[in-house]
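Structure first, then comments.
Note that one protein chain of the assembly has been removed; the remaining protein chains are unaltered in position.
On to chain A.
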Amino acid sequence: MTKDVVLDHVSVRFGSYTAVDNAYLTIKGGEFFSFLGPSGCGKTTLLRCVSGFVDPTEGRVLIGGKDMANVGPNKRPTALIFQNLALFPLMSVADNIAFPLEVRGISKRERRRRADELLDMIALPGVGDKKVHELSGGQRQRVAIARALAVEPDILLLDEPLSALDLKLRHHMRSELRAIQQRVGLTFIYITHDQGEALTMSDRVAVMNAGVIEQIGDPESVYDRPKTPFVASFVGETNRIAGKIIGQSGQIATIDTALGRLKGKAAGGRTYKPGDDCLLFIRPEKFGLAGDGAKAGTSDNAIVARCVKEEFEGSARQIFLEAGGVDLRAALVNSGEGSRRLSTDEVATFGFAPTSATVLPADQSGG
C-alpha cells in the first residue's frame, strides 16, 4: 500500500538556469523525509516535480514504480501543502476540508461526516462552519493538513509549512506533524530551510545546495559526519579552520593550520596526500576547556586562545575566541558551580577529540 518515490536522475532547467541538478534518490513508503537547504536552492521546484506542477527537463519521477511523466497533478497519489497553505478563502473550514471529496462526487452528507472526522483528528472539533480567516495561524495550518489528508494520499508533500508561524507554535506543530505522520503512516516529504526542523522530525534528510543534493542520510550522520564543506557549515553551528595535510594514519588526518598542528577524522573514508589543502570543521559544543574536565584531556588538539566575549545562554555558555587570527566559537555546558568562567582577554587552552572533528577537502568550497 505504501509507495516509494523515486527521483531518477531528475534535472529541472528554467532556460539556461538549472534549478535541480541530477537528483537521484529513493524515498521509502512511510518515511518522513526532509529536504534541507538555503533559500533558492531548488527545494520547491523538486517538490513541484513530485506533485506534477513542473515537468523534469531530464529524468523521471516514479511513484510506486509508475512513471509519472504524463500523469497530471490531480491524478497523482500526492497531496501538497503549500508554503502559503492556499486554503480557499471563500469557503467554510468544512467545505475546504471536504473539497477533495466534493470534486470526486461524494454526497454532501458523507462529505460533512468526513470533514467532522478530520476536524476531530486535528483537534479542532466544531470549527467546521467558520470561515478560514476566523482561524489562527496554527489552526489554519492544521486545517490545511486535514484538507490534504482528505484526499487519502499515499504521499504528503509539505513546503515549509511552519515558516509563517511564531517560534512557540512552530515547536508545537513540529511534534504534532510528527505525531500525525506516525498515526496515519503516510510518506511525508518535508521541505525546510530550518535545520532544527529537519533534524528533529525526519527519518532521513537530504541537504541541497544550488540544485545539487549534497548528502542524504539520517539526521545524526548528516550532523556528525558531513560529507561536504557545505553540509558541515550549513547544518548546525561549526568552526572552520583551513590547513594543509601533513599525514594520515587510518581515519585520522593530521593537518597544519594557523593554530598549530590539529588532528581530525577524514570524512567518508577519504585518503589525503601530504600537502593537500583541506578544511577542518569542529562544532562549538565539542570543545573542552583545559582544567575543566573530560573533553580537554587530549593533548593532540590543544588550542591556546584568547577569550573575546562570553555569552550566557542558560544551558550553555557561548565563548567567542580568537587564536592565530582565526575566530572560533565554543559552547560549554553549564554544569553548575564548578565550571570555570573566563573573563575577557583571558587566555586559556581548549581541546577537542580528533574523532569529533571532520576533515574535508578544500577544493569544494562551501558556505
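The definition used in the following text is that a residue touches a chain if its C-beta (ideal position, glycine included) is under 8 Å from a C-beta of that chain, and two chains touch if they have at least 3 such contacts; residues count from 1.
Please note the rule applied: contacts and distances are computed from a predicted model.
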item: Chain excluded from display, named as in UniProt, from "Probable glycine dehydrogenase (decarboxylating) subunit 1", "Ring-1,2-phenylacetyl-CoA epoxidase subunit PaaA", "Spermidine/putrescine transport system permease protein" or "Acetolactate synthase small subunit"; value: "Spermidine/putrescine transport system permease protein"
item: Residue, one of A:E134, A:E237 or A:E311, that touches the chain absent here; value: A:E134
item: From A:K3, A:K43, A:R114 or A:R147, residue that would touch the chain that is not displayed; value: A:R147
item: On chain A, residues whose C-beta touches the chain left out of the figure; value: 51-53, 72-74, 78-80, 82, 84, 86-88, 90, 99-100, 102-104, 134, 147-148, 150-151
